[in-house]
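Removed: one protein chain of the complex. Kept in place: all other protein chains.
Let's look at subunit A:
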Amino acid sequence: MTKKNSEDIIIELKGLTKKFDENLVLDHIDAKINRSEVITLIGPSGTGKSTLIRNLNMLDTPTSGSVIVEGQDITKIKDKQLDSVREKMGMVFQSFNLFPHLNVEQNISLAPIKLGKWKESEARKKTESLLEKVGLTEKISAFPKSLSGGQAQRVAIARALAMNPDVMLFDEPTSALDPEMVGEVLKVMQKLAAEGMTMVVVTHEMGFAKNVADRVWFLDEGKIAEDAKPEQFFSHPNNPRAQEFLGKLLEVNV
């Protein structure tokens, strides 16, 4: 059972700050994410997008500030509680990070079985239905090595979904893919968004940000320099850095 409050905020950031040595990567970020919202984080490289998303499930621990997930400040909880918060927050990585020694079925069913979410007897059926969702039922017995990048990333999405998360975090999910495979992954993500999944996506795919996101966060110098609806952000960005960034993208697209 998840707690719901009036605004239905699922994640709240309060003064989130991250320093690597003396280097200030995230600078007192305050933000809220509502249930079923799709947020895309965009901005030039090195502005802390990946660091921000990795702070949402404590893969990186903030230097100061709070990350409040479903009412619970996860910067201050014990490891065991953090594990159960992470169950509710699926994550997809740029480099897929599938477990190479396990086949697709085992990759997907490992966590839910070991954490008691699935009975072993129902694992096969549940795995199949997840693979159906990402269009890869025929790969159930394949090993990661034999998958293309796009297939591997779709399996990684299915694996994260197996825990039945409330939020999905995507850290540049298509950046390591050959161009012709980007579409198949984005399509799966678009479907997820349409089903009402709360999603936070670090991406360079402006098309996805434009068409699927509810909000765009433009990161610059460790701050959310602009937080806007995509139609507004892409047509009239307020932040000068955002204007510059989009201008450069337009040049490329010519």
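Just so it is clear, contacts are C-beta pairs under 8 Å (C-beta built on N, C-alpha and C of every residue); 3 or more make two chains touch, one makes a residue touch a chain; residues count from 1.
To be clear about the criterion, contacts and distances are computed from a predicted model.
Of the candidates "1,2-phenylacetyl-CoA epoxidase subunit B", "ABC transmembrane type-1 domain-containing protein", "Sulfate transport system permease protein CysT" or "Glucose-6-phosphate 1-dehydrogenase", the chain left out of this view carries the UniProt protein name "ABC transmembrane type-1 domain-containing protein".
Touching the chain that is not shown, out of A:Thr61, A:Ser84, A:Ser129 or A:Ser148: A:Ser84 (per the contact rule at the top). In the complete complex, the residue from A:Lys139, A:Arg159 or A:Lys223 that touches the missing chain is A:Arg159.
Within the complete assembly, A:Leu110 is the residue of A:Ile9, A:Ala31, A:Ile77 or A:Leu110 that touches the hidden chain.
Of the candidate positions A:Gly46, A:Pro100 or A:Pro240, contact with the unshown chain belongs to A:Pro100. Residues of subunit A in contact with the chain left out of this view: 57, 59, 79-80, 83-91, 93, 95, 97-101, 110-111, 114-115, 143, 156, 159-160, 162-163, 169.
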